[in-house]
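Some notes on the structure that comes next.
Note that one protein chain is taken out, while the other chains of the complex remain in position.
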Amino acid sequence: MPWAKEEDFLELKKKFKDLQIEVKPTITNLHIPKHELIELLKELKQMGYKLFIDHSVVDFPDRSPRFQAFYILYNVDERKRVVVKTWTDGTLPSIEKLWFAGKWAERECYDMFGIQYEGHENLVRAFMWETYQYHPLRKDFPLEGYANEYLPSLNEVMWGENLQGLMNYDRMHTPVPTLEDLEITEKRRLKKKAQLVLNWGPLHPGTHGTMWFLFDLEGERVVQCDVILGQLHRGMEKLAENEMYNQFLVYTDRMDYISALCSNQAWVVAVERLLGIEDLVPEKAKYMRTMMSELQRINSHLLWLGTYALDIGALTIFLYAFKEREKLMDIIEGITGARLTISYPRVGGVRMDLPEGALEVIKAFVKRFPKELKDWETILSRNRVWLRRNVGVGIIQKEDVYFYGLTGAVARGSGVPYDIRKFEPYDAYPWVEFDVPVGENGDVYDRYLVRLEEMRQSLRIIEQCVSKLEKMPKSAPFFAESPDPKKLKLPLDGIGLKVPEGEIYSSGENPRGELGFYIYSTGGVKPYRVKIRPGSMYNLCVYPKLMKDRVIADAVAVLASLDPVVGEIDR
Amino acid sequence: MESLFVQLLVIGIKILVILGVVLGLGAYLTLVERKVAAHIQRRPGPMVVGWHGLLQPLADGLKLITKEDIFPRAGNRFLYNLALVLALVPAVLVFAVVPFGPEFEVFGVKVKPILTDVNVGLLLVFALGSMAVYAIALAGWASNSKYALIGSMRKAGIIVSYEVVITFAVMGPVILAGTLSTYEIVQQQINQKLWYIWLQPIAFVVYMFAMLAETGRVPFDIQEAEAELVTGFTVEYGGIKFGLFPLVEWYVEVLSLSAIAVVLFLGGWSPINIPFLGFIDPLFFLGPLSPFVWFILKVALLFLFVLWLHWTLPRYRIDQITETAWKVMLPLTFVNLVLTAVLAPIVWR
Partner (left out) sequence: MDYLGFVIFGFVMLGIALLMVFLNYLLGPKAPSALKDYPYECGVPLYDKSAQATFHQGYYLLGLLLLLFDIEAAFLFPWTVVYRYLGVFGFVEMFLFIFILIYGLLYAWRKGALDWQFEEEYID
């Protein structure tokens, strides 16, 4: 576990008298009163904990002060992680000067919990519209929302039909935004200072989902840019508090719906670590999970490559990539029974054994795929048009990676070798060999090359997994045996997983960056609070900066190179 | 009186033929494009409507003409419709000066397979070609949509740059032929036993570049750039109006400019050329039809080349396009012009 030890903070202890260090096997907490928070964070940043991972609060309605805020930081050079915690009753100092990514996290907290941030430059709602009155993640907000708006059905409005029988449902709903609400939201986000404000998205082919960008244009040059999120907001974190651990697995499919297996794996590993059964999971299951999530990574990168090329105008690559992706989908479908929302891993192993012949199919794919990849590279990598559109566009400096909390291929494209698979290996990753490609200039082209190379490395991992799995006997277990079934049940059917009290932050390397889960458990079958750290969202937060003074044509290239998925951003 | 009647009859037939070729073929070229694209992308393309999708263009057309007529609010209805007229008319009129083959005699009447063989034919082509920018600029402005506006502005930027380039690029062949009449240019190439591409490779390449730019083909298709501007200036058009813009831009204009390229550089209807020695005609068995077949073959070849590029390359950015035009293409045409002026006496021997 890559958590910082107590001795790392002895110096700090001298400086901050109220600092309490709490070291647990699953987490290292630094408790600090609110007034010293910013000082401590500054100090930590100088100590090397400069990569911002996540920030949110946990709501305890019975306590006073009510909210416990946490800040997760990472030291890339020493590979250590630490959590800073403080208590508040509704106000916190803003950390926007220290980390830009904190700004977005704070907006989310303001939206979901109503926390006021002092010194935040632009405290607007992150997901909900401006005229929405509630803060949904507070514990006193009911799961079904407040039904205070009358929403008749279309049939009723158009033909005056009275619905009867089963159709006669309750027509009271939680509020949905009207056109006026959206207009207020839009005007609140951006103060026009140039010639035109262009709505770019949400229904636009170039935004890769329902993202809503506002471009303030001077000619084609983007003077300022803002993002309005929340088109796909489903309240995953609220749902997580009301679902059992195994049941929440299916929601992770629907977050980053392009790499469901990786998200599943990250969640399952987090729960296993919280339960303390990571070592009980049989080797076979670990290799299978690793192999499957690497297949999924290739699958996801193929979708990225296709849509990226499509955005820059090379339509044919899109179809080539999708053809290969289709084969991968078939492999995944054959093994797991599903193509998109897979939920194959389970807490303790995987859902079922590999079917007959699965490994042969994968081997055939691994053998053929590099040739295809090489073909596409011949079309793109040295193409003059491609180079002119990509090289030198959307440059992210190394320092910005930390400042904006970037992870995944975006961070690696800028030369930061931050890869959870190496830094905090889970499942079979410590036993397989692979390299982490990093870029030099941090431009769009480097990110493109990094992702291409990652596909090759994934193939290497898959090859090793396959040869390992081939040697294993067919009867090898694929699901963990509970050492004491009375104390710890490990059911496959998804019910009754009792998790002890405790908290954990655990993350997995998704194709789109670090997907982390902060789980706060008070014991029982349901988590008390789950904070999902979406890689896509923090990767996206650098976008307004990259787009400043660039033209619209670069907007697609830069956005596609950050590769966000809205399901994960909005959750 | 008799001769005027015959003349009008001949003109009428020619117009019908051109309309058939341009609009009928233009519609069917959509199918060709879809098939070519499909095979480049390893898929079959349209297969359902008719044998191998042969009736697909008809189905598309029928669908387009029975769509609802929608007009964007706060737009300018007159300019909105005028844009369509301005796009369609000049683009098709260019075919009036395209010579499809040599003069032939039918029922004692000598017929040149060109509608108007005027001595400024080439100037007419470029004059009409420049009209396209009005259509697109008006379409973008009248739609009252920002995407349309940006798209049309981009297109105007391209035309501003490549209009000059294309004008200077064609001067080389004109020097060699010593005439601006399209029919005469081909005749000169046959007389001199020389396709001008052999002496004008630079001009040819530059011309092809400019042609891609003027017709908005990849890598210059930034005015519609689906991923950025959705469909650019046509975003507020619907039904057959929406169908006509790409038809004009991508098919009719590509066809007409390809035909002019064939006339200027590839010797029009003449068969395969060995420089200064003569012509070899592997299609001699077609008799008097052979020149027409050669002409169509060459145009088709250029068209397929454009399609090939379209479905392979990514697209440039607007500033890169204009800078290439002024900093690379235009100096190249100047060099070519001087070189041609020096070399031209060899051809006139």
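Each chain gets a letter, A and B, in the order it is written, and its residues are counted from 1.
Criterion: a residue touches a chain if its C-beta (ideal position, glycine included) is under 8 Å from a C-beta of that chain, and two chains touch if they have at least 3 such contacts.
Keep in mind that this is a model prediction, so the values were computed, not measured.
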Of B:149, B:199, B:213 or B:302, the one touching the omitted chain in the full complex: B:149
Contacting the left-out chain in the complete assembly, out of B:171, B:186, B:202 or B:222: B:171
Subunit A, residues in touch with the chain not shown (by the definition above): 179, 182-183, 186-187, 190, 192-204, 212, 214, 218-221, 223, 549
Missing-partner contacts on subunit B, residue numbers: 7, 11-12, 14-15, 18-19, 23, 65-75, 81, 84-85, 88-89, 92-93, 96, 115-118, 123, 141, 143-150, 153, 156-157, 160-161, 163-164, 167-168, 171, 174-175, 178-180, 230, 235-236, 238-241, 244, 318-319, 322-323, 326-327, 330-331, 334, 337-338, 341-342, 344-345, 348
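Here is the rule we go by: only the chains that are shown with their structure count from here on.
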Centre-of-Cα separation between subunit B and subunit A, whole angstrom: 50
Subunit B residues touching subunit A - in the complex, by the definition given at the top: 37, 40-43, 146-147, 150, 153-154, 218-219, 221-222, 225-230, 311-320
Contact footprint of subunit B on subunit A as seen in their complex: 196, 198, 204-206, 220, 309-316, 319-320, 323, 379-380, 383, 385-386, 388-389, 551-556
